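Every protein chain but one is kept in place in this view of the complex.
In order of appearance the chains are A and B, and numbering begins at 1 in each one.
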Amino acid sequence: MMRTYRLLRTFFQACLAEEFEYRANFAANIAMTLFSLGMSVLTVLLFFYRSESLGGWSFYEVLALLGIFNALHGFIELFLQPNMSRLVSHIRQGTLDFVLLKPVDSQFFVSFRHLVLWRAADIALGLGLTGFAVWRLDGPPSWSELLLFLLLLGAALAIIYSLWTGMMVMSFWAVKVDNLSFLFHSLFETSRYPVSVYKGALRLVLLYVLPIGLVTTVPAEAIVGRLDLANALGAIVLAALFLLGARWLWKQALRAYTSASS
Amino acid sequence: MSGAAAFWRKYGVLFKTDWAIMMIYRSETLIWMVGAFIQPLVSLAVWVSLSGSGSIAGYTASDYVLYFTGVLVVDRLTRAWDVYELDRDIREGTFSAKLLRPFHPIHWSINGNIVYKAFFAILMLPAWLLLAVFFPAMRLSVDAGTLGLVIIAVLLSSAMRFVIGYQFGLLAFWSNRATAMYALYEAIHMFLSGRIAPLSMFPDWVAAAARVLPFYSTVAFPVDLLSGRLADTPEAVWQGFAQQIGWLLLLVLSLRLVWRAGLKRYGAAGG
């Protein structure tokens, strides 16, 4: 645990120094984040300008969900996206061998070596928005709500992380992963609003098949106090299954890689 | 060989080449096209959910279906991506090679737009016809003349968005933030061009601003023409075209200025 923490801290510092090389970028990126969050809030305002509820959710409930969406999006951009493109070039140029030679868990290393730090602002602002919305709804949440929320947010992160690892691993078999991540980004847009917006089969697909709809809706349900127990249990079970699946896939891929390369 | 004939021959060979390259990357191109469908479809789901079985500001659920399918097609056929290519070319110095050739680099970009948009159109229009068989909401009730006007409006909008995007790309001569600035512009465009919602959903003053600025005329105007919303208001049709042409002229003028200033800057600082 200590070692993991120390490694993460080192990765973090290396990326921070890189980031500061480009002065204007840093400030501009933060401004960009604020701006895009502002635009998303404006969009929700527009929806509620003409209506009282969206898929059975009130304005502040939707805002709480939007905050979670923003935080998860930040998580993807901070950890997953930058490492994915590196892994692809590692595999193409054969430099993955250097990673495998390092005395660190290879899945951990390729998942967290490169960070795009200013994206942490997305996470902070997103959670801030969620906090604000929850406070406007009915004051501070109870301890049990908060705990459940954190648990389910963790499950959401695990699901997203596993989906990305699954995509990343495809590059071992020469699948063009850029396409997959582009598709993921597009599909992830569907989780910007409560999954109850979608009708019929589409809703079920988004909830349980491609659990993209689930990742924002379920934690949001927990924090605004409208939790559906089946959804919560489903999310936790799915997260565990996905994590195991991701680990298994990574091992398979490594085996294929090490036996194929001479 | 006359000047004009040589010019078109250049376009001919560029078109053939770009088409061949696109065909090599056809799966990427397809995914790229389909990925852009998600956002309008999400907006559609939200508005259908909001309107329920009633209507909002004159739009019922089936009006929304037609509107957002229109947005999906018009946006795909008019959106420009040159800023990313220009930014990369200028930063990596490959722009130099293009500048040394006796043919303006903008022609490469214009040609790329023609190639990809032709490809999108070839795929999307039959798909629309097919879907209209199954979904009555997607059937059009406009005459052939109006369809002709829609095509002209889409071409004009495509030109407007290209010229805007190209100027953002040229900002790479000054800054390494050109793509971020474009993203900012795109976010505003998404809001005000009608891609999130028909303009009549907005407060009146926002809708009015979007109509004066080059937003409404790039997406919502062709869509409104297509869905027959402007059938009874010919003056709105002419206003829309006047705006498109007026803005296009202004934009071309400013493109020339930015181009000249950019070259000067490039010559001073190097690539």
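Worth pointing out:
To be clear about the criterion, contacts are C-beta pairs under 8 Å (C-beta built on N, C-alpha and C of every residue); 3 or more make two chains touch, one makes a residue touch a chain.
In the analysis below, contacts and distances are computed from a predicted model.
As stated in its UniProt record, the chain not included in the shown complex is "ABC transporter ATP-binding protein", which appears among "ABC transporter ATP-binding protein", "RNA polymerase subunit sigma-24", "Aldehyde oxidase" or "NitT/TauT family transport system permease protein".
Only one of B:A6, B:A57 or B:A208 touches the chain withheld from this view, namely B:A6. Considering the whole complex, the residue from B:S27, B:S55 or B:T94 that touches the absent chain is B:T94. By the touch definition given at the top, subunit B reaches the unshown chain through residues 1, 6, 9-10, 12-14, 17, 20-21, 24-25, 93-94, 96-97, 99-103, 263-264, 266-271.
We take it that only the chains that are shown with their structure count from here on.
Between subunit A and subunit B the centroid-to-centroid distance comes to 30 Å (mean Cα coordinates, whole Å). Those residues of subunit B that touch subunit A in the complex are listed here as 27-28, 31-32, 34-39, 42, 45-46, 48-50, 56-57, 175-177, 180, 183-184, 187-188, 190-191, 196-197, 201-203. Those residues of subunit A that touch subunit B in the complex are listed here as 22, 24-25, 28-29, 32, 35-36, 39, 42-43, 46-47, 49-51, 54-55, 176, 178-179, 182-183, 185-187, 189-190, 192-193, 196-199, 202.
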